[in-house]
Structure formats: C-alpha cells, structure tokens
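Only one protein chain is missing; all other protein chains are in place.
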Amino acid sequence: MIIVLKPKATKKEIDHIIGKVKKLGLTPMVSKGIERTIIGVIGEEDAIRIQPLDVYPGVEKVLTILKPYKLVSREFKKEDSIIEIGKGVRIGSKKLVVMAGPCSVENKPLLLKIARSVKKSGAVMLRGGAFKPRTSPYSFQGLGEEGLKFLKEAKKKTGLLIVTELMDPRDMPLVEKYADLIQIGARNMQNFNLLKEVGQSKKPVLLKRGMSSTVKDLLMSAEYVLSEGNFRVILCERGIRTFENHTRFTLDVSAVPVIKNLSHLPVIVDPSHATGKWGLVAPCAKAAIAAGADGLLIEVHSNPEEALSDGAQSLLPENFDRLMNDLRKIAEVVGRSI
Amino acid sequence: MIIVLKPKATKKEIDHIIGKVKKLGLTPMVSKGIERTIIGVIGEEDAIRIQPLDVYPGVEKVLTILKPYKLVSREFKKEDSIIEIGKGVRIGSKKLVVMAGPCSVENKPLLLKIARSVKKSGAVMLRGGAFKPRTSPYSFQGLGEEGLKFLKEAKKKTGLLIVTELMDPRDMPLVEKYADLIQIGARNMQNFNLLKEVGQSKKPVLLKRGMSSTVKDLLMSAEYVLSEGNFRVILCERGIRTFENHTRFTLDVSAVPVIKNLSHLPVIVDPSHATGKWGLVAPCAKAAIAAGADGLLIEVHSNPEEALSDGAQSLLPENFDRLMNDLRKIAEVVGRSI
Amino acid sequence: MIIVLKPKATKKEIDHIIGKVKKLGLTPMVSKGIERTIIGVIGEEDAIRIQPLDVYPGVEKVLTILKPYKLVSREFKKEDSIIEIGKGVRIGSKKLVVMAGPCSVENKPLLLKIARSVKKSGAVMLRGGAFKPRTSPYSFQGLGEEGLKFLKEAKKKTGLLIVTELMDPRDMPLVEKYADLIQIGARNMQNFNLLKEVGQSKKPVLLKRGMSSTVKDLLMSAEYVLSEGNFRVILCERGIRTFENHTRFTLDVSAVPVIKNLSHLPVIVDPSHATGKWGLVAPCAKAAIAAGADGLLIEVHSNPEEALSDGAQSLLPENFDRLMNDLRKIAEVVGRSI
Partner (left out) sequence: MIIVLKPKATKKEIDHIIGKVKKLGLTPMVSKGIERTIIGVIGEEDAIRIQPLDVYPGVEKVLTILKPYKLVSREFKKEDSIIEIGKGVRIGSKKLVVMAGPCSVENKPLLLKIARSVKKSGAVMLRGGAFKPRTSPYSFQGLGEEGLKFLKEAKKKTGLLIVTELMDPRDMPLVEKYADLIQIGARNMQNFNLLKEVGQSKKPVLLKRGMSSTVKDLLMSAEYVLSEGNFRVILCERGIRTFENHTRFTLDVSAVPVIKNLSHLPVIVDPSHATGKWGLVAPCAKAAIAAGADGLLIEVHSNPEEALSDGAQSLLPENFDRLMNDLRKIAEVVGRSI
C-alpha cells in the first residue's frame, strides 16, 4: 500500500500516520520525492486495507498494490480450475459445456420436449427457472417446487444435469436437493447472505455477474463463496448496463479474457440475457467461444410466442441446433471441443 | 400498446397478430400509414404486456402507452403521500426529515455519543447498520442483534426513531422488532423475495435505488412492496454507477424531480454513499434539498479515522451541525422547514 | 408518429395539437383508449419530427414509428454495401479486410519495417496516424505531412493501401492526397463540420463510433456523410465508455450484428483501442470476426516499449501473425475468408 501525502502535509500529520501504520504491526517506509512525500507500507496489506486512510489529515490518496481478493486469484492457484458437476460434465476443461433450456419451467411436457431437443443438439445441462426474479410483481413468478420436480424428471429422462436459480436462502434445502449446479442470478450477485449460504453448500455454484458490477466486484462476490469453503464456482458474464439501448444489456466479451487473467475459475457466457433478442444470440455465442469462454448458457424454447418469460430472447430448437454446429467448429479453432 | 409492423409484413402475419390480440379480449385497430402499418391495441394493456410480441413474425417493434407500474404512480394517487413513522415524524410533509448516524453500529458508547450529537443538530431519526452488506468477506459484517439492541437504547435515550437495514428475510422478525423504518439497501433493490417480505410488514420501508437501476426499475421494485399491501414506502436516491471515478457513484440529483413527477411517494437522498467522500457530502446535501428532496440520510461519525466501515464518507458532528444550519435556510427557500 | 395525451388533456389542447398537425400537411387520427387518448400522425414523419411536440400542453409523450436516418438504413438499400477502396480491396465482401500498423507514424524505417511485416501476415491496408488526437497537450501530436509522406512511401514499397485520420477540416486537401481511406476518429464522430467535409470528398470514409455514442448516434453521423453525397462509408466499433475499468473501453461486440440489421454499411472492429491492452486484442479480434464483422483495425508495433503512442495496446508482429492464422480459420466457419 502506498500513501500519497498532500504537498503541504505537516510533520505532525506524517508522524500521526506513521504511528498508525506501526500500531498495526506494519513497517512504514517514507520516501520524499520532489513534489510529493509518499509512505510505503510493508507487511500484510489486509491489516490496513480496512482503515479509512484517506480520511487522515495530510493524505491525498491511497494506492493499493495487491488485489483485494485472494482465493479466487491466479496467484493463489495458477492452474485453471476444472469444476466437476457430475456424470462426466467438467467445466473449465478442454470440452466446452453448453447449458440450454427455457427461461422458466412452465409445464412438464414442454420442458421434456425442449430438454430432449437441446440434448440432441449437444447440450449437457438443462437450464430452467423454478423461482423467477421478475421486475414486475404482476409477471409469472415461477412454479416453485413443482418446477424443480419437472426438472428432475427431465434429468431422469435425458441425462442432462440441472442448473437452476436460488433466490432465497430459505429455499436452499429445496434447490440443493434438485440442482446439480446452483445459479445465483445477476440481481443477487451482491446478496451477501445468499453467497454465504451457497458457500456452505456441497453443490457447485454458477455466479452471474451483476449488471452494474465490475469484474473486481464479481471476483469479490466469488471470494465470499470460496471463503466459506465452497471452491466449486463458475463465473458467468451476462451483459452489463450501459447507455446503449438496442440491446437489453451490453455483452462485455472482453471480460472473458480479463477474468481468465485474474482468476483460475471457469467463465461461461449467457448471450440470451445479455442481448435480450434471439437474433443476436448466435453471433454473440460464437464471439464468446472465440474469446475463450468455457461454456454457454442459452435460452431455447420451442414456442417463444407463448413463453411465460423472456420469449423474445429464446432460440427455436432448430436455430439452436444450427448454432451448435457452428460452435463446434469455432471451438476447434481455439483448441477446444463441444 | 402500439404494434409497429415491418414494411413487408404479410397479410397472414397481420392476421395472426390480430387473432392473438382478440383472443386476449382486446380490440385491435389497424392503421395503414405510408411507410408502416401499425396495430393499436385497446383494452387492458397488462393483458398483452407479458406476451413477447416482438417475437411474432412481421413485428418490427412494440411501443407501450401506459407505464408498467400502477400503485406507485401519480395517476393512481394524485396527492403526495405522507408517511407516518411515529412520534410526529412524517416523511413527505413540509417538514424535511434528516436521518443521521454511523454507517454501522460499532459499540454502545460511541453510538450514544453520535446519537446525542445528531439529535442536537436537528436529526429526527438515527441510522446505523446491524447487518452490513460488505463487498469483501473479510470486512466487518455488523454486530447483528446486539447492534439492534444498542439502537433501541439510543432511541430510548434520545427519542430518535430508528432506521436500519434488513438483508435477509430470515432476519425479518428481529429487524421488525427494533426498527421504526426498515431499509432495503441498493444491492437488494431487486431481491424480490425480500421486497415481498417487507410488503407484508407493518413497518414502513426505505427503498434505496440500485446502483444500476433506472427510475422505472426503482418504481417497479416499490410496486412489489405496495402490491403486497404495504403502502408506506419512501424512496432513496443514493448515486448510480457511471464512468466517472472521482466519486464512488454519481448522485443523480435530477431523479428527485423526475420521481416526484411520476410517483406520489416521498424521496430522500443519501449524499454519503453517493459520493463516498465526506468533503462532497455538504454540497450534495444542499443540492438535494434545493432540488426538492423530502429528506436526507447522512453518515456521521465522531471518529472517522477509527470507523469500522465507510469512515471516508462520514461527517464529523461539527460539520454535520454546520450543514444543518445551511440546510435550514435552503429548506425555507423551497418552501420547506427542518 | 404517435402523440400520447395526458389523462386529463382538454378538448382545447387536443384541438390545438390537431391544428398543428394539419398545418404541417399531415393527417391526424385520434383514437380514444380506456386510459389514454392518442393521436396518430399519417404522412412524412420528418415534417413533424423537428417540432418539440412534447412541449405542447396536454402531451404526455411522443413515440416515433420510423427511424431518424434514411440513406444508411436497410430499408433504403437492402443489399450489403461493398466499398471499393482500390487495388482489389473491397470492404463488406466475403473477403475480410484487415488494416494493421502502428498507432502513429514515428519514423520511416520503423514504418516500413512494420508495413512489410503486417503485409506478410495478410493485412491489406496500413494504418498509421500523422495527426494524433491526444488527451494531453504534452504528448506526441504526430508528424503531420511528413508522416503522410512516409505512409505514401510504405504504400509504394508494399502495395498496402493507406488509412489515416483527419482531425481538422483545414487538413482535408493534405489527407485526401495521401489517404486511400479517411478515418474520422471516435472523438470527432459528432464533429458535424468534419462529417460534412468528408461527405464531399471522393475518398471513402472510416467512421469510428464515439465512446459515448449509441448505435443510433453512429448511424446519424454516417447519415451526415451520405447526405452530402459520399456513400462510401465504413463503420467501426471501438469500445464504449462504461464503469468497467479493467479495459480502457468496453468492446460492444453485439453492435456488429445490431448494425448489420439496421444498415447496409460494412462494420469493422478495432480491438486495440477498445481494450487498451495488447493481451486482450487477440481474443477480442476473434470474437469480432465470429460475430460477423467485415474486418479489423489492429495496432502492430515492432517495439512497443519505445512506441510514441499506445504502446501498451500494440501487438508484436509475431503475435499479429499468429492471430491472423487463427482468424483465417474463424473466418471460414462464418463463411468468409481473409
């Protein structure tokens, strides 16, 4: 940590800061430059990170040398983490993982139909919400446990593993029972109690980036989960909020290589929520794989006109199938397979 | 609702849409312009809002005429809502309400000291977090129930009413017991289960705007609370995320008059979290009152250097006192009082 | 155009608006719904677009049916535009166009060295700035005409066509003399006088998206160029400003298919300026081609450590060469070639 002092910081102010640093068991190193005096702090940066140093008289700004997260960082673990979900599905390996299905579980026959179809096209996991975060209280809120049961049946019939969202810590036992991968949605990325809850789960976690979260925020939220003992976390880029309004959000495709540099955790991309328009899903899915993503989360619906949520961004099964064919070839170019 | 068709929409496509509209019990009105045919829909717009109409063949875009929220809107209730908190504190009335106190409750003597001081300066409510949403799992997470007890004691000794944050639906009974006003934090603004929970509470709710939420999103979240039966909601602008990084967030001061136009609910402003720097709190607090806010939420700490959270944005009691004097005069200019 | 009236709009207000619409030679169609009366306007929307209708008493909002741009739109021209630059270089065709070279022209031997190298790797155009827009007045501002002469010589020696930026209408004769493609930089995307100037040029124009411009803004700026008679415009996505700060800007990869839907003009991507970090250029370049871009603009420098501008985002020639090999394969997957 580097404490940059104001041009006119007094000796008394400097001594006050030095005293503080020493009291925390750290070593201050004062260095007088031509225009500024700075104090380098040697020792466990964490000890001082929580101190509001910028508030000390004479301080102009504080620069941090280390990253605020540990367990999720490449420095903590150099090799890519490969997360085992079960039945041979391993996220972060050479083999890309595609999760597909409807936005929300609506009824059993429809779910089975979509599940069979995406399985045939090459998906290995089925997505589908039983509890739905909807911006309007008047929209369909999900089937609850009934939806989870339908997912279980689809799993039995197709062999697809299940990823579904947890919204409320009170639903944890239920979701844990049915899901192979527990999703934390973008709107709950900083619901810290929920993060702690899944941090204590035995199930792996799919953590979606909040729409106004920096990559650093996302990694800090993942740190919550790991710090509770659950190291099986997969990150998901799903678009951030910007001024552009032709798309629902703006897919931050560069977040994929950025995260890969900073963290050992796998990263997948959700082009359906990022764009909000089915016509943009295929180009963005291809872009994600070309940029190095470890997998995709894609909405597929056999009758988008009647979908109870997010019909506008759902691919028809035939379009999904075509996309999977293209993805297979792009995967090869970047040294992966599907 | 207006459905704008593509230039080359076929008769079959148009008939398909018309059929759909009629099936929903609504009346379609087709109007052929020079460059586009449009279909106006007469009837309950809600019936059709949930349909993904943009996905229908031949549809170019869908324009909505009505707002997606009802109970919170000015159209539903013309007069400003005045929310009674208790002991004469009424938010939304001519008398502005200032809530002040530390970011988090740290210990009893400190809390009492700050409470007495802000009371003397003119605050009528005490803020202080017992459960703290922190971006790092390694930061101070709050005292929990002990913190709530300290708040209760401060209330007993000073007469200040209590506003404190609820983060987890499982803490509801606890928070409801101690708080006069339950705060939903920015990071939980779209935690819809939590919104439903406070919607069923007898306590009024302070709903903070999410950092990436539009005013419309904020009103939709408030609609969740009202639709569950709790009409005592106060909105709070606390800065949005932008590219500017001299401040932690960007205070959207124009949101105050914007919300006042759209909704009957009171609006207060939190300049401490919006700016993240104590030196900017006073100018922004004055701006908020000048723009028509119904009150303020301000962090005050008697020893910011030792604060366990957000010390950098906390005002010293003497600065808070000076600010209150200025605010009194500005309030008068805009026809209010403190 | 649809004029939505306030719930309490009076007959006098409605008549006033109807009178206005008729005076403009247009036909108003009044339609009374349950909650709102709306007035549809039939005729040339442009006639009324410039009127500040929202300011009329009784008006709640105004919805536009048509897009504000014409010449650049898909409706004006259905087929993809293919822009001939010369010597067989055609942007927008099946063959992707890669433009590469240093950020700014620094000296002749270096430029020639880089030019030869990128040519060998498959680039068909050479980029290099002679006039540089720098945020600091104390940074290197470019060599001016001397730089243009070096570019000309590099063209003579390698056959690469030249793309270079015009910053000032007074430099037009100079830049027109040397450039095969005139670049308008992101910071000048709404420098309307400059747009009119290149609109009257015989040379094709590369128009870069402003960092805070929506796709609509970009198309409106292109419309300026086309409306002056120059239809040879290529659009360039180069990152927009967001809150994310691991990258200099956020590459909006979905803008590629979005623009392709709305306009017939070709779109290329500049991953170097979008990310600001050479390590992110390759994944983002691949993503751009996978998403359907017609080409790329990439910074290459043989000695980034000594580059006078943007060294941090420049690829080494060997990395560029490796990237081109990958791009060739991805191009094939999406039905293109390099």
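All chains are identified by letter, namely A, B and C, in their written order; residue positions are counted from 1 within each chain.
Keep this in mind: contacts are C-beta pairs under 8 Å (C-beta built on N, C-alpha and C of every residue); 3 or more make two chains touch, one makes a residue touch a chain.
Not measured: the values here are computed from a predicted model.
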| item | value |
| --- | --- |
| Residue in contact with the excluded chain [from C:Ile65, C:Met125, C:Met220 or C:Val269] | C:Met220 |
| Residue in contact with the excluded chain [from A:Thr10, A:Gln200 or A:Asn245] | A:Asn245 |
| Absent-chain interface as seen on chain A, which is shown | 2, 4, 7, 29, 31, 33-36, 38, 40, 42-45, 63, 65-66, 75, 241-243, 245 |
| On chain B, residues whose C-beta touches the chain left out of the figure | 212, 214-216, 240, 242-247, 250-258, 261-262, 274-275, 279-280, 283-284, 286-292, 326, 329-330, 332-334 |
| Where the unshown chain meets chain C, residue by residue | 20, 46, 50-52, 54-56, 68-69, 133-140, 167-170, 187-188, 190-193, 196, 210-212, 217, 220-221, 223-224, 227-228, 240-241, 277-278, 304-305, 307-308, 310-312, 314 |
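Heads up, the rule we're going with is that only the chains that are shown with their structure count from here on.
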| item | value |
| --- | --- |
| Innermost chain, where centres are averages of C-alpha coordinates | A |
| Label of the chain whose CA centroid is most distant from the centroid of chain C | B |
| Inter-centroid spacing, chain C versus chain B (mean Cα positions, whole Å) | 38 |
| Intercentroid distance (Cα basis), chain C paired with chain A, Å | 31 |
| Computed distance of Cα centres, chain B from chain A, in Å | 26 |
| Residue numbers of chain C (touch at least two other chains) | 242-243, 245 |
